[in-house]
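All protein chains of the complex are present and in place, except for one that has been dropped.
For chain A:
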Amino acid sequence: MIDQSFHYEGVTGHPRLPGRDIKFSINDVNVYYGPKHALKNVGLDIASREVTAFIGPSGCGKSTFLRSLNRMNDLIDGCRVEGQVLIEGEDIYAPEVDVVELRARVGMVFQKPNPFPKSIYENVAYGPRIHGIARSRDELDGIVQSSLERAGLWKEVRDRLDAPGTGLSGGQQQRLCIARAIAVSPEVILMDEPCSALDPIATAKVEELIDELSGNYTIIIVTHSMQQAARVSQRTAFFHLGYLIECEQTDVIFMNPQHPLTQGYITGRFG
């Protein structure tokens, strides 16, 4: 039996990636929801152009951590973030940072597919339009097409771009949301359990897509499925009770976990 009340305080130190191209460098981040201390002294590096997976039991803080990377936590009343989150050396919590600009750089895909109740075209075109990315209708059409192509949805929807996005199947909706996110050419895509509402076939398609996208984007994915983490990610971070327990190459985490909690979780003894 593993002692889950085990108190972790930086046992392995902040996992750094010397010599790599770093997208996010996170130092001693603490997140509070009112009196609740949800995330404790988390620090790690996230490399560019690869997939990092966050795993851990429910309530471990992985989604909270993900949302603190594009300041979606700002929307929650009583939420407070301390510490440093650097994106290419810039602190995203610095007062001079514009949240709108940050979120254009760091896109997000949510747990439940949430297309706008508008046409497929409008869903994808919305981001470029509000940021004024396209100068002409033709350019916008081009962005919409290439985004849908990269999301692997173009062939399925090209005849019905005016149909409502909400009329697609769950898996197609989620890929539409991914297309919508990449339409503004973000550097990072955060994915919060993107497949938890999808059936296995749709899940496989989205995973394939993540794999294809990883060459061009930094992807951070929160998942409940360890198989999914193993399939899609190059690095995996394991969270437990608000602490980052271990962050390593995915194959190392799954083959040779260092920490007894990680071992217990991946072998299914708790979680």
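Annotations for the structure displayed:
Here, a contact is a pair of C-beta atoms (placed from the backbone, for glycine too) under 8 Å apart; a residue touches a chain by one contact, two chains touch by 3 or more; residues count from 1.
Rule of thumb we're sticking to: contacts and distances are computed from a predicted model.
The chain absent from the displayed complex carries the UniProt protein name "Phosphate transport system permease protein PstA", chosen from "Multifunctional fusion protein", "Phosphate transport system permease protein PstA", "Inner membrane protein YebS" or "Formate hydrogenlyase". Only one of A:I92, A:L168 or A:A181 touches the chain withheld from this view, namely A:A181. Within the full complex, the residue among A:M108, A:L168, A:L198 or A:L244 touching the omitted chain is A:M108.
On the side of chain A, touch with the chain left out of the figure occurs at residues 70, 72, 75, 77, 100-104, 107-110, 112, 114-117, 126-127, 130-131, 177, 180-181, 183-184.
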